[in-house]
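These notes concern the structure reproduced below.
And now, subunit A:
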Amino acid sequence: MLETSTLYGLLGIVLASLGLHAVILQTDTLRRVLAINILGVGVFLVFIATAYNGPDAAPDPVPHALVLTGIVVAVAATALALALRRRLESSAEDGDDE
Partner candidate 1 sequence: MSFDALLILDVLLAALLLMLAIAALHSHSMHQSIILFIVFGLVTALAWARLKAPDVALAEATIGSGVAGALLLAALRDNRSGSAITPSPGRPAWQVLSVTYLVIGLMLTAAWAFLDAHANNSGPRLGGLVQAELANSGVGNPVTAVLLNFRAFDTLLELAVLLAALLGVLLLGPARPAPRPAGPVVTQLVAWLTPLLIVSAGYVLWVGAHAPGGAFQAGALLAAGGIIMRLGGSRYSGLPSGFWMRLIAVGGSGVFLFVGLAAMSGDASLLQYPRDWAGTLILLIEIFATLSIAASLVLVYLGGRPDAWAPDQERGHA
Partner candidate 2 sequence: MIDLLSAALIVSGLFFYFAGTIGLLRLPDTLCRLHAVTKADNLGLGLLVFGLVLQLSEPLQILKVLLIWILVLAASAGGGQLIARHVQRDPGERS
């Protein structure tokens, strides 16, 4: 029987796989960062799906807190990656290759 939490859990696994596939095979940095973020959302979905206890019961709050932490970590990492990329692009202009 298909139920809500199973559906979202499986969706999370599929999204994570899509992200993994793209992060390995894509070559553009921006797209890789995007793929990492989608991979992260997939993993978060598994957590939240596990926490769901049906339409009438309260969900488990622990995975919710973990995912909140995960979202902030993901945005921090994204910011660092984009800053590194920007530096790489700007030094390409100056041509200071070693």
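Candidate entries met the following condition: all candidates are chains of the complex that A comes from, given by their letters.
Following the convention adopted for this analysis, a contact is a pair of C-beta atoms (placed from the backbone, for glycine too) under 8 Å apart; a residue touches a chain by one contact, two chains touch by 3 or more; residues count from 1.
In this text, all values refer to a predicted model and were calculated from it rather than measured experimentally.
Here subunit A is displayed by itself, and among the listed chains 1 or 2 from the same complex, it touches 1. Looking at the complex, you find that subunit A touches candidate 1 at residues 2-11, 13-22, 24-28, 30-31, 33-35, 37-38, 41, 44-46, 48-53, 55, 58-62, 64-69, 71-80, 82-87, 89-94, 96.
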